[in-house]
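For this view, one protein chain was removed and the others were kept in their places.
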Amino acid sequence: MTNATVEKTTTRAAVPATAHTYLPQARVRTVERSGRQAPADAPVKMGVRNLDLFYQDFHALKGINLEFPQNQVTALIGPSGCGKSTLLKSLNRMNDLVAGCRVEGEITLDGEDAYRSLDANSLRRRVGMVFQQPNPFPMSVYDNVAFGPRTHGIKNRADLDVIVEQSLRDAAIWDELKDRLKKNALGLSGGQQQRLCIARALAVRPEVLLMDESTSALDPISTAKIEDLVGELKSKYTVIMVTHNMLQALRVSDKTAFFLLGEMVEAGDTDDIFTSPADPRTADYVAGRFG
Amino acid sequence: MSHPHIKEGIAKALFVGAAGISIIAVALICVFLFANGVPAIAQIGLPEFLFGTTWRPANDIYGIFPMIIGSIYVTGGAIVVGVPTGLLCAIFLSRFASGKIAAVLKPGVELLAGIPSVVYGFFGLVLIVPFIRANMPGNGLSLLAAAVLLGIMILPTIITVAQSALDAVPKKYYEGALALGADHERSVFRVIVPAATSGIMAGVVLGVGRAIGETMAVIMVAGNQPLIPESIFNGVRTMTANIVLEMGYAADLHRGALVATGVVLFVFILLITMLFNVIKKRGEMK
């Protein structure tokens, strides 16, 4: 499945994949990033206020307060079970599917209440999601990308053609797939499937893109491609990603929030979190002492 | 060889023998059916037998074309009646029903599967047939009655197979569709149902097999005239009915022709079973 070596390397993948596996290299790369400091006045795209979330009796998220600035990449990090994925799923209300899940507090999108003044379907159109496991539908590449636009009422073939091409381009996979649009998406490699899923998510013109450990099932080269892609996407989208991989947070994100046992311990600029964390627990985690 | 080894050997031989019995059974069925049917077909002539439109045993004229058409019509009608209802019910059980409702409906469907065909036939005779007689042309014993009754009878087959196919669709497809802003209905009908197509088709084929082989219920409501029906209100005779209706008193070539009708039915069933296996295999490959 994940025969990544077959994938054509694009120019952007000139940085050797191994660079991602060494901390020093990664640091160098971080430094190389030009203009990573976002202006302090970046508007808030999504906000979380006093959020408590329960699965039946289990208190999964406790009093979370967090803001996601527009056109930036925010990483949610923390050990397994800390609630970072739960928080992500409540941002587009995928938690609604979980029986016995109860949300208190407020989540806003552009100041609108995501739970009370928006219906789940339009919220999910504006807040797209890419899952941990690539989950293309068992249909053609084209139909996968066109599924969302069709859902939202775009039926004209010419319009769909434009959207499909633009989405695949945005996901940096157009060149690989343009001759295989009619082929079943399940025949693609794991990395291609995941980028197809990104394209599929972009095809409904979301404002926010949620990524739930979206590279954890992929090989290093595919991971690198997606990380590069995220860096480009933020010029159009606000990206919020959950990652288990601290180096990934360091490489890709502008802001980082650290979670532990359902609480948000600390949030701030990624560089600050990793170099001078305020909380000793954050320091322990980013130094790899637990989790 | 020591004592336990002998015991093991005997046991294994017995188990192998038991497993061999189903092979022997199929072989015997084929041999006896064909040995008794094929000579009759040879005597009548294959084209005359398969495509002859007249069935008049008194004059030694044996054309089963009306019965073949009858079986196909009745089965087609059952599909028209049973598949949409069954599929929708399966979708309900798989994706809409709450646990409590499913817990009641599921045994109900199993009960529907357990009701003997003679009871179905009787129900058709006392209810469906008089209803058609009262409200539509003809005397009620008709293609329509048979199709409706068989449609009901194949419901449980279709529901059970389709539901397990729908249940087997991975959750990630549903989540993926929802995350794009699709509502529950669109996610189910545009992603889950298409993903379960091969399983659903397998259920339909199984239903076809059941409908084409059904005998007693059809006899009781179909009228059984050996003619190609001109409308759905006409009577119709299926291959299965042909066998049961006349076997009791048939002799010689007539009897052979009835067994030969069974041979044709058997070939139909074998083709359907093969089709079922192809569909199933294709589904597994995905």
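To keep things simple, chains are lettered A and B as they appear, and every chain counts its residues starting from 1.
We adopt the following convention: a residue touches a chain if its C-beta (ideal position, glycine included) is under 8 Å from a C-beta of that chain, and two chains touch if they have at least 3 such contacts.
What we mean here is this: contacts and distances are computed from a predicted model.
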Given the options "Bacterial cell division membrane protein", "Phosphate transport system permease protein PstA", "Menaquinol oxidoreductase" or "Aspartyl/glutamyl-tRNA(Asn/Gln) amidotransferase subunit B", say which is the protein name UniProt records for the missing chain.
"Phosphate transport system permease protein PstA"
For the chain left out of this view, which of A:L88, A:V130, A:A146 or A:L233 touches it?
A:L233
Determine and list the chain A residues touching the chain excluded from the picture.
12, 32-36, 38-39, 42-43, 70-72, 121-122, 125, 149, 151-154, 159, 162-163, 165-166, 170, 204-205, 228, 231-236, 254
Where chain B meets the left-out chain, the residues are 4, 7-8, 11-12, 14-23, 25-26, 28-29, 32-33, 36, 84-89, 91-93, 96-97, 105, 107-112, 114-123, 125-127, 152, 155, 159, 183-186, 188-189, 209-210, 212-216, 220, 240, 243-244, 247-248, 259, 262, 265-266, 269-270, 272-273, 276-277
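As a working rule, only the chains that are shown with their structure count from here on.
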What residues on chain B touch chain A, complex-wise?
170, 172-173, 175-183, 186, 190-191, 194-195, 286
Chain A residues touching chain B in their complex are 92, 94, 97, 121-125, 128-129, 131, 133, 135-139, 147-148, 151-152, 186, 197, 200-201, 204
